[in-house]
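Heads up, the thing below is written out as structure tokens.
Omission of a single protein chain aside, the complex is shown with its protein chains in their original locations.
Naming follows writing order (A and B), and every chain is counted from residue 1.
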Amino acid sequence: MNMRVEDHPILGVLDNESDGVRVVVDGEALQARPGEVIAATLMAHGRSVFRYTNRRGEPRNLFCGIGRCTDCVMTVDGIPNVRTCVTVVRDGMVVETQRGNGAWGRCDDGR
Amino acid sequence: MTIDRTQNEREGVAYTGTPSEQELHDSGGYATQERQERGPVAFIECVECIPCNPCESACPYHAITVGPDITALPQLDGEKCIGCGLCIAVCPGLAIYVKSKHHSETHTTISFPYEYVPLPSKGDTVNLTDRNGDVVCQGRVLNVFTSRRNDRTAVVQAEFDKRYCSEVVSMKLPRSDERERGR
Partner (left out) sequence: MTAVDIAVVGAGPAGLSAAIEGARSGASVLLLDENDKPGGQLFKQIHKFFGSREHRAGTRGIDIGTQLLSEARELSIDIWLNAEVCGVYDNNELAVVVNHSTSKTVRAGAIVLATGATENAVSFPGWTLPGVMSAGAAQTMVNIHRVLPGHRVLMIGSGNVGVIVSYQLLQAGADVAAIVEAAPSLGGYGVHTAKVRRAGVPFYTSHTVLKAEGADRVESAVIVELDKDWNHVPETEKTLAVDTICIAAGLTPLVELGRSAGCHVVFEPTLGGWIPAHDSYMETSVPAVFVAGDIAGVEEASTAMEEGRLAGIGAAAVLGYYGADERNALSQVVWNRLDALRSGPYGRKRREAKEVLLRAGENAT
């Protein structure tokens, strides 16, 4: 599913993504636009569940969009609870749907 | 069961989202009926006192007056207005259009602001709508103005059957599903 706003009366035609970056989400490589936040990449590809809550396993995604409510957190490069609405994509970033409080994984970039 | 539905009978922009005939008539943004018959003229549908006055300085003929209190309603002087349409794209509220009632024996023309894609093209047949977005009739696009001066607010000029003169204010925008099909 492509949710990109390709053409816009005020903002014009979306420039092509030749210099785009790729983000690996649950094992699937997704095309992202440089400078956008992780939540935007996921929404652009029609992915609606970012995490499942700890006790009831309910699905969640973006809510406030300014980094305050933490509804949109996911595990990013092995770090759980990363706010995807304010974290900008980076080529090769590994993003995982988070279950519950998440778990610390291996940081592949050596951090 | 009796339900108090008085709210649904309330008229006016604060209740329906669209100005009532009374509000439009009282606001001072319309020329006289006689002037409207005579040739192209602006229709300013700005009925609330909000702080805004770009229309005033946009008019080269000084036909629009807001005055020093910028929340005053714009007053149209129909005798000065020539229907040039320079005010249309300048209005931040997209509340101005120009109509030429007797453009021809059978047709009226309207020029209205339009900020959606795709833009119609000259010659297209489009669905023209009233203030509630309901389709009134079809019309033919005569021109689409997209000058730099308009700053991305296009002005669409269309002609349509004179019988619908008073109702038409805009055109129906292509819904997202129609856009999908168009791809």
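Criterion: a contact is a pair of C-beta atoms (placed from the backbone, for glycine too) under 8 Å apart; a residue touches a chain by one contact, two chains touch by 3 or more.
Model, not experiment: these values are computed from the prediction.
*Asks:* Considering the complete complex, identify which of B:G39, B:P54 or B:G78 is in touch with the unshown chain.
*Replies:* B:P54
*Asks:* Identify the residues of chain A touching the omitted chain, counting contacts across the whole complex.
*Replies:* Contact residues on chain A toward the absent chain are 3-5, 8-11, 14, 33, 36-37, 39-40, 43-44, 48-50, 58-69, 71, 85-86, 88.
*Asks:* Touching the absent chain: which residues on chain B qualify?
*Replies:* 1, 3-4, 7, 10, 13-19, 45-54, 57, 69-71, 90-95, 115-117, 129-134, 151-153, 169-170, 172-173, 175-177, 179
Everything below uses one rule, namely that only the chains that are shown with their structure count from here on.
*Asks:* Roughly how far is chain A from chain B, going centre to centre by Cα mean, in whole Å?
*Replies:* Distance between chain centres, rounded to whole Å: 42 Å.
*Asks:* State the interface residues of chain B toward chain A in the complex, per the touch definition above.
*Replies:* 115-119, 152, 154
*Asks:* Which chain A residues qualify as touching chain B in the complex?
*Replies:* 7-10
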